[in-house]
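The complex is shown incomplete by one protein chain, all other protein chains being positioned as in the whole.
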Amino acid sequence: MNHLPAIQVIIPLLCAPLCMLLRWRTGAWLIATLATWATFGVSFVLARTVVLNGAITYDMGGWPAPWGINYHVDTLSAFVVLIVSGVGALTLAFAYKSVQREIRPESLRAFYALLLICLAGLLGIALTGDAFNIYVFLEISSLSAYALIGMGQRRRALRAAFQYLIMGTIGATFILIGIGLLYSLTGTLNIQDLASRVEMIPNSTYGNHTLITAFAFLTVGLSLKLALFPLHLWLPNAYTYAPSVVTIFLAATATKVAVYMLLRFSFCILGQRFVFEQLTLGNILLLPSLAAILVASLVAIFQYDIKRMLAYSSIAQIGYMTLGISLNSHAGLSAGILHMFNHALMKGSLFMVMGAVAYRTGSVYLSDFRGLGRRMPWTMAAFVFGGMSLMGVPLTAGFISKWILLQATLEAGWWPVTAIILLGSLLAVIYIWRVVETAYFNPRHEIEHGTKEAPLSMLLPMWILVGANIYFGIDTSIPLHMAERAATILMSGGTL
Amino acid sequence: MELIIDITLLTFLGITALAINRIDKLFCVIMLSGIYSLLCASLFVTMDAVDVAFTEAAVGTGIATVLLLSTIGATDTQQRSAPRRPLFALLVVCATGAILIYGTMDMPAFGDPDAPIHQHVAPRYLQESQQEIGSDNIVTSILSSYRGFDTLGETVVIFTAGLSVVGLIGFRGMQKFGDRQRAAGITQDDMGKHLVLRIVIKMFIPLILLFALYVQFHGDFGPGGGFQAGVIFASGFIFYTLMFGLDAAMRVVSPRTLSYIAALGVLIYGGVGVATLLMGGNFLDYNVLRSNPLQGQHLGIFLIELGVGTTVFSIMVLIFFAFSSRKGLRQ
Partner (left out) sequence: MNIGAHYNYWVAIFLMMTGFYVVITHGNLIKKLIGLNLFTTSVFILYISMAKVKGGTAPIIAPGIEVYSNPLPHVLILTAIVVGVATTAVGLALVLLIYDRYGTIEEDEISLKDDAL
């Protein structure tokens, strides 16, 4: 049982080559689904253990840190791992029918293997306690993501994947530069060791040039990966043209893990005092976050491709998360972390709706949604619930994180920011209402599609996410407790 | 003396980089990037990083150049558009460069033995690794044992690259190439008409493969290890393909077989880790593999380097096959 952290990552990592070894295509899906569900189960047990007993440390290769790589699992890591593996499990269940329409049969085994590798990469980032190991697993998840996006049907998917590759590699190289500069000052790569040695650097309180530069490069590199405005240019194309399953998975996980990295590097290594008071990270993050919320929501209103609309909506939601971080308060941090969880539930279910619609109608344009409310009642109902969560309607998960964020901004006395958050919700109402109105209140589409309801294998995972949305909107004690505990750990420098 | 070599190499690197920016003909640019890579490798040698130089020469100069050339063989050979927004880019680049230079001001001087990085973690590697692991090459001990988990990640990265190429390009495209060539009655590439090349290459290939095996198993005692060995082994196959044609090479080992071999390589590496878990140690703790920890380390490192070499070799050849078969489609 004490090998859980290693097992968490090994299962998806080693099942990926297994997928390639079988000639039987359904076998690949079977292995992938079993692997992701096993991973989810392990993450559950891991989260429980960490919440009850405190952080777990695991030395890879038996060598103690900082000479070896170790895994350090605290509440924040366990929370992120829970989100990622949960989304992975549901996505794989959803994938069976969806990929039949969208991926060439001969590429299916590689597709599932890449999906598993992406999952393993994201989990590895969240669990590890070594800075360079973060870089390696970041590249694992990014590389597989580039390829997965490029496997979309339209040729624009290739262009989107290439653009993401260029921007993502620049971001990763910036992160590498930042890690290198930190290493040159301290001589170690282990996160906890870095934290204690950063304080011993001469002039660290007055502004050590190298330290500031390391911080700058890390922040810019991570912002590229986060898709923080204005470095978000890769995201709309990538989410729109990728296969539906890939969009579901990436939208719900990849940017959250980037937020996790930002939190880890800022709070645990560099220290809250240095980062917020000296380097004013709060101010640096504030304007882009607000811009993201307003501009992205505005742009979303004018989109006719609904997948693209939801992609811009994701950029806005990331703005909420970074806004919570920029507040530099316990409440703001909890709100941001909780929103990672809630956004995964929201966007996961919404993109699953898009996957189902694409499967049945072959199109994701607004005009083709006409009358869908009657022909695909369950699917559109899921869209309505997901949309309500996005807007922040009470009794949904989205409401909770917005509420805590509002409380945090009121606490800090930032009235304009509070207004902007509310404005963002209003804009969300507009773009969600467009789709709902078209689906329910327009006459039937002239051309009869013969469209039926989505298959059960798609509806089930979709409604599990919708159900989770509603459940965690009513009783949010578990995720909220984990988010608040994670915030406490971060504010105290990650040593708890 | 060392300083002069250092400065000369750095100057040449600068000139090459500027030339890459200016020149339009893609073939020249690719050759320049190969030269750049080789200069970097030489620079690494002068800075005592022999394993890194070996890998950079094999991977950066060798594989990257081969793949780039295959790509322009199948696409355009001339860059057609002018640089856009040069002023804005210059601004961004100068700003970033200025911040970086500002950042190096508090860094320790080049070569300073009292720098922080030489005080903290490194001394244990230098002093203890021979007793704990038994290898003379400290870089190998760190790579395979102390930070073996990173190397597993690295192997997975290579495997991912291979998977990506297979997923994007597909096996069917590669098989079609072979079928079309056979239908047209072409049995070998036109390079096969050069008698001298054919005979010499035939003599060289076994030597290359032997050298690759030497590099694989002597990683403990000198520069070398799984990555470099895998690339050199792959280059033997690439030579064969260039001489005798893609179709003949794909009959020696088919792309599908290569994907199986690659998967097996990753599983060997992971399998060693799982074995250590089952034997009671932590993941990738080689000490538990045998009753004597030192023997356990040797066995563990041997097996994982084998896994790495296998995966690297098969993926490099697979990617080369995939890229070369596109050329046929265009014709």
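For reference, chains read A and B in written order, and residue numbers begin at 1 within each chain.
We take it that a residue touches a chain if its C-beta (ideal position, glycine included) is under 8 Å from a C-beta of that chain, and two chains touch if they have at least 3 such contacts.
Every value quoted in this text rests on a predicted model; they were computed, and no experiment measured them.
Across the entire complex, the residue among A:102, A:139 or A:193 in touch with the chain not shown is A:139. Taking the complete complex into account, residues 6-7, 10, 13-14, 17-18, 20-21, 26, 29-30, 33, 36-37, 40, 43-44, 47-52, 55-56, 59-60, 63-64, 67-68, 70-72, 74-76, 79-81, 83-86, 89-90, 92-94, 96-97, 100-101, 104-105, 107-113, 115, 117-118, 121-122, 125-126, 130, 136-139, 142-143, 147, 150-151, 153-154, 157-158, 160-161, 164-165, 168-169, 221-223, 227, 319, 322-323, 326, 329 of chain B touch the chain not shown. Residue positions on chain A in contact with the hidden chain: 132, 135-136, 139, 143, 146-147, 150, 155-156, 158-159, 161-162, 165-166, 169-170, 173, 176-177, 180, 183-184, 189, in rising order.
We adopt the following convention: only the chains that are shown with their structure count from here on.
In terms of their C-alpha centroids, the spacing between chain A and chain B amounts to 31 Å. For chain A in complex with chain B, the touching residues are 3, 6-7, 10, 13-14, 16-18, 20-21, 58-63, 66-69, 104, 106-107, 110-111, 113-114, 117, 120, 124, 130, 132-133, 136-137, 139-140, 143-144, 146-148, 150-151, 177, 181, 183-189, 197, 203, 208-214, 216-217. Touching chain A in their complex are the following residues of chain B: 99-100, 102-108, 115-122, 124-125, 145-150, 152-154, 156-157, 159-161, 163-164, 166-168, 170-172, 259-260, 262-264, 266-267, 270, 273-274, 277, 281-287.
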